[in-house]
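What follows is a short report on a single structure.
A single protein chain has been omitted; all remaining protein chains appear in their positions.
Labels A and B are assigned to the chains in the order they are written; within every chain, residues are numbered from 1.
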Amino acid sequence: MKLTSFLTGAAMALGLATSALAQDITKVGFIYVGPIGDGGWTYEHDKGRLAVEEAFGDKVETVYQESVPEGADASRAITQMALQGADLIFTTSFGYMDATVGVASKFPDVKFEHATGYKTAPNVSVYSARFYEGRAVQGHIAGKMTETNIIGYIASFPIPEVIRGINSAYIHAKRVNPDVQFKVIWAYTWFNPAKEADAATALIEQGADVILQHTDSTAPQAAAEKAENVITFGQASDMSEYAPHPRVSSIIDNWAPYYIARTQAVMDGSWESVNTWDGIREGMVGIGEITDAVPADVKAEALAMKDAMAAGEYHPFTGPLKKQDGSDWLAEGEVADDGTLAGMNFYVEGLEGDIPQ
Amino acid sequence: MLKLEKRPQPSRSWTYLTPLLAVVITMIVGGALFSLMGNNPVEVIRTIFWDPLFGEFAFYYRPQMLVKGAPLILIAIGLSLGFRAGIWNIGAEGQYIIGAITGAAVGLAFYPMESWIIFPLMVLAGALGGWAWAMIPAILKTRFGTNEILVSLMLVYVAEQLLAKMALGALKNPDGFGFPGSRNFQQYPSGHNAEIIAGSGMHWGVVAAFIAVIFAYVLLNRHILGYHIRLTGQAPRAARFAGVRPTRLILFCLGASGALAGLAGMFEVSGPAGQINIDFNVGYGFTAIIVAFLGRLHPVGILLAGLLMALTYIGGEIAQSNLGLPAAAIQMFQGMLLFFLLAVDLLTNYRIRLAKAEAA
Partner (left out) sequence: MDLSSINPTLLLASLLVAATPILIAAIGELVAERSGVLNLGVEGMMITGAICGFIIAVETGSPLLGFIAAAIGGALLSMLFALLTLFALANQVASGLALTLFGLGVSALMGQGYVGIKPPPTPKLDIPLLSDLPFFGPVLFSHDLMVYFGIALVAAVWAMLKYTRAGLILRAVGENHDAAHALGYKVVRVRLMAIGFGGACAGLGGAYISLVRVPQWTEGMTAGAGWIALALVVFASWKAGRVLLGAWLFGGITVLQLNLQAAGVAIPVEYLSMSPYLITILVLVIMSSDRSRAPASLGRIFHASG
């Protein structure tokens, strides 16, 4: 990139100019993949942004851009924020990975934080959440509560994060209910309410009385509500408008503590490139209120599991576990390493069907 | 009361004045809207139209206009040929996707070999891919009389599924830890559609867009095929008497627009976007339809319309992040600009007269 030196020079010139003007104000930028009104993924990131404003008041200025497509448009949006004097930029979708790293190389003085990716640089951190911990709790409740022994799962795309979620939920459902069967529909979308509603309906019609979802709209909740004897879990957001039934609990993405901590680090000058993968313990993954639709003993077990994970005493992927083809994966007591989990591309033993390739 | 009277010839002066008029009206109405939403209208309008061109960071935004405008222009030029002849390819988005897939596939097949021949082969593959995808509606139309609007549109959804399949399967980066998405061409010099002059935004796709504009201009004004296209659009019966063979024309128009859309996809994936991904396509194929009509289906008009669309995109993005305007407000503003551009075109082709009351 020969553009580098040119842009860097310009950026530095500008950096000097703005820092002279507004010495105490830290500017934090956010790049969103969807509209803030999606009620799920982007909505929660924006709540994190508002929390940053709340925490620092006048000392911080936040800017954002929503519905930024991945690819060339992302590069431009990120560059633009850096040019306009942002000190810290959060790029909140996996598809922004290469764009973030590319732009970061041109603005060495700006700090970048990329969500759910794996490429770091001296001024690029990555962060993600261990959603599979929440899935373990879901799986436990689902296994206990299903009467048809069929659990429907609306998956988005066959990527490691989603596969991890299916495995984690399945392991914990199977542990409390050996007869349980998972039916997975790959919706090939993160967000398409009509399609999600159809998928949920199809699963319910085939006997599922628990619906787990890895897509972001509340459409499956509504479908379950219509069907009456079906329970669901909120995804990304609490979806509490469907509590106490069908939504009996939820996984909540809580980015606020991380965003506040990282902004603070930039203010203090203590920011360093890190690779963060936080879970229930750090508060990045939250378990939404378990409603009274869940029997008290099941609720107590679920909360105990949550506490064990929060205390670091229990890992959802603890052996003995086998892969779907029957080969050994984890020995008795062995815990999966983060590398395998990050790139997970196989089902565990007992799940039916193939992962689309 | 007002009465419209058709001009014998489209007015030359109005042809040039109407776009300006439309922009001015949009600024006024849009400004009123923004001030209703609690923004300073002057500041918003300046951010959208002025800052990308002459603002503090124009050195970065001006090249970006080429990057954003080139695929729009390239696709719109191809579409305009068919539109002139009454052949409706609505599925350029699909051809764009397939061109990107085939172009990228050829490039990735050679990875990590370095050779000057790879990029030209990718260009060829991209054009062929788009062409082949457009041949499906073309052949169905010529063989069975199937409506090309529907087939080309449906094939967009099919192409999107193929794209997801490729990003998750065959073209997935083997070093990507199982994440979706192909290797990045920006890190593969032989397959990278790099800027020809650094910092200028000029990549090969921009060059191709300019060539396409010139080529289309010559074709339409100097070549018998261009004459046939225009004749078929204006007077289909006369065209048949003049010896135009509809089948060949359909194959040519759909093929050309498909190949250009495929090229646009290939240049995008190997350059600015860098990789095949699930959400690689961002609607250039649909926006290009608007660009084609805004440019009055004229090559030079399309060039200008493409750049104007790019300007509003980039200016809109700046307004979003600097002024905190929601993306929806920008989208609405763009819609308004299009409405006014289309509406004022009336003045080019018609005269507005005050008619006597009894005549009505």
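A few remarks follow.
Definition applied: contacts are C-beta pairs under 8 Å (C-beta built on N, C-alpha and C of every residue); 3 or more make two chains touch, one makes a residue touch a chain.
Given the structure is predicted, the values throughout are model-derived calculations rather than measurements.
The chain not shown here is touched by just one of A:V33, A:V63, A:V103 or A:L203, and that residue is A:L203.
Within the complete assembly, B:L346 is the residue of B:L53, B:I196 or B:L346 that touches the hidden chain.
Contact with the undisplayed chain is limited, among B:V23, B:L153 or B:L308, to B:L153. For the chain missing from the display, the contacting residue among B:V29, B:A109, B:M135 or B:L162 is B:L162, taking the whole complex into account. Hidden from this view is one chain, which touches subunit B at 4-6, 83, 88, 140, 144-147, 149-151, 153-155, 157-158, 161-162, 164-165, 286, 289-290, 293-294, 326-336, 338-339, 342-346, 349-350. Listed for subunit A, the residues touching the missing chain in the whole complex are 35, 37-39, 43, 152, 183-186, 188, 191-195, 197-199, 201-203, 205-208, 217-219, 222, 237, 241-242, 352-354, 356-357.
Assume only the chains that are shown with their structure count from here on.
Note on chain placement: the centre of subunit A and the centre of subunit B lie 35 Å apart, centres being C-alpha means.
Every residue of subunit B that touches subunit A in the complex is listed here, in rising order: 56-57, 59-60, 64, 67-68, 161, 164-165, 168-169, 177-181, 184, 186, 195, 198-199, 268, 271-275, 277-280, 282, 314, 317-318, 320-322, 324, 326-328.
Against subunit B, the residues of subunit A that register as touching in their complex are 1-3, 6-7, 10, 14, 29, 35-36, 63-67, 69-73, 75-77, 79-81, 83-84, 94-95, 98-99, 102, 117-118, 157-160, 188, 342-345, 356-357.
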